[in-house]
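Here the complex is missing one protein chain, while the rest keep their positions.
Here is subunit A:
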Amino acid sequence: MAALYEGYTLCGLVPDQNLSSSGIQGIEEERDRDHVVVTDSTRSVTLYKVSDQKPLGSWTVKQGQKLTCPAVFNSQTNEYVAVTDNKVIRIWKEDDILLDKAFKATVSSDVWKVHCTHGGEPVVLFQRGAVRLLDSLLAAPQQPIEEVLAQEETIRWSTIIVAETQQFIIITTEQKGEHFLYLQRLNPNSVQRYRLEREEPGLSPLSFSAIYKDKHICLLYLYPNGHMYQSVLSVRGLGTEEGVQALPLPRSLLLGLPVGDGQLEAASAMALDEAHVAVVGVPHPSAGGGKDFLCIWNTNFQTLQAGKEMAGKIYGQLWSYSNKVFIPHGKTLSIIPFECPKSSLASALGKLKHTKTEGELNQTCHTLRTTRKSQSTTNLTTDQVLELIKTAPVEEIQKEVEGFLTRSEFQDLQPSVGQLALTLVSRSLADPAFYSSSTLAQLVHTRCLCHSVCPDLVLLALEKKDYFLCQLCLQFFPDIPEAVTCACLKTRAEDKKKASAPSQLICPVGLHKAVLINEILQTPYSDTFLLPHLKDLSSQNVMLFLQYLQFLYLKYSQDAFPQMEGFRSPSLSQIMDWVCLLLDAHFTVLVMTPEAKGLLLNLHSFVKSQVRLVSELGKIEGSLQQLHKMKAKESIGQYSIEIIELF
């Protein structure tokens, strides 16, 4: 669930007399996530450190001059760029005190805005639609600037977006009640013009927002009637015919927001990520008609995820940097941290395991496909395979499922694999003579299954003593409940090796069991849920398990222990966590067990050595921290351009 956290104030505002504008022109990210530059609507630019809520520096232009665009920060040169009186570009550094003494250049046409992405070069957008890179503009400031927009066409909004390595400027304009969108690619320059579909007559979009996802630019816009539309623009194959023709821009209704009485006036919507939108100036559906709310909506499920009432007037302005929303309201500029986690079933159930990258997944699918050589003669559908599973013998099922998996596309697998597994498991449970280990293993291998889809699978495998399948489930399921983990552990331990005298350096369990226990150690769990189940283990089991953990610990303490890449072994901290958990659960019993005495003494010595290690680390902590503080000596590198002076 997305959440809005407790906000704090960055600074006070000096709004207009009639409260029509907040007094802020723009907020831009500065050198890192914790610094922003705030430009007010008249004469000054202020640099804030967000976490300290305090200004670090402020620059003001002379009386009579006016900042006409928000200052941006050029992280390549550590300079600020702003425009005064539409035509004068000013560039200064943090240690410049007087803005008037800093660099300035007058250009030949009115500037709309300067845009700059982090790490990118500033781009100047003129009011008549032309675009220049700052550096090339300043090489000849008086160069003629062409007119891109038609007569009576004016810019309403603009932004810059980076798609892979390409920078795009997006401009929306209005001409005689019609709205257009320009997608301007930089370097090489090309532009495409789109026409926005008309909403109800007389309605103009209140706000725009754009993000880049999946190789497309996603444009979001909100109308006063509460309709929020999304249009997707491809960044590839941008027309070369310089946008003569205004293409119609297809749109889809993303959300119909409640508008209360009347229409929205000062409202704004902003895409936070692929599935979440922050909306300000729109009524909360369950709080009457007041419009001073900040809400986060999930666009996938069309649900309201979080809402917060903002005191004072809302100006319809909204910025968002690094999980913080900047919102001017009343007489303050507030910062509200938020969180939009990915919604998934597994994350709701428990700890999410390390997420595999897409590439890795595709590769497994690929290998799956190429290794399955046997081809079924008939191409059965999912339903046919399901029917077959209910009656056919094991070999035939295996063949058909294999064929089915080979044929299907990875995207389509998800639902059918669940159904197949469920049917297989229920038949196995009903008919004790039937069990198809390899088919189940195949299904688990697709990584489309999880425990919640097929809750009986692991227990079935345990019952059938199919430890390989257990291991696969433990490895691939992100959501195995602690009770099942413990059940696995119990069976494993019961099956212990008949070792006469378990020495410390001999593995107390057999290889296959060790592999499975290792897998268990890496399974996600939460302490509180695991502890009660651990208490169910017999003291014998606990002893054996602890002996194994001790064996692992000793192995790890030898510096030559091969921790190979791709070899799935638990980390030292996972081992220590399990030792602690087991001791917590069974300490009283173990203390009373004479056989456990030696083991406990050993474990005690481990703890002692760990404590010693930590305290030694603590001693050098100061020195190590000093390293951080040390100003890194500037390395010269392969190439630099320097200024020297000879006298």
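We adopt the following convention: a residue touches a chain if its C-beta (ideal position, glycine included) is under 8 Å from a C-beta of that chain, and two chains touch if they have at least 3 such contacts; residues count from 1.
To be clear about the criterion, contacts and distances are computed from a predicted model.
Name of the non-displayed chain as stated in its UniProt record, restricted to "dolichyl-diphosphooligosaccharide--protein glycotransferase", "KAT1 transaminase", "UTP4 small subunit processome component" or "Transporter": "UTP4 small subunit processome component". Among the residues A:16, A:32 or A:135, only A:135 touches the chain that is left out of the figure. For subunit A, the residues touching the chain absent from view are 76-79, 91, 93, 103, 105, 121, 134-135, 138-139, 634, 636-647.
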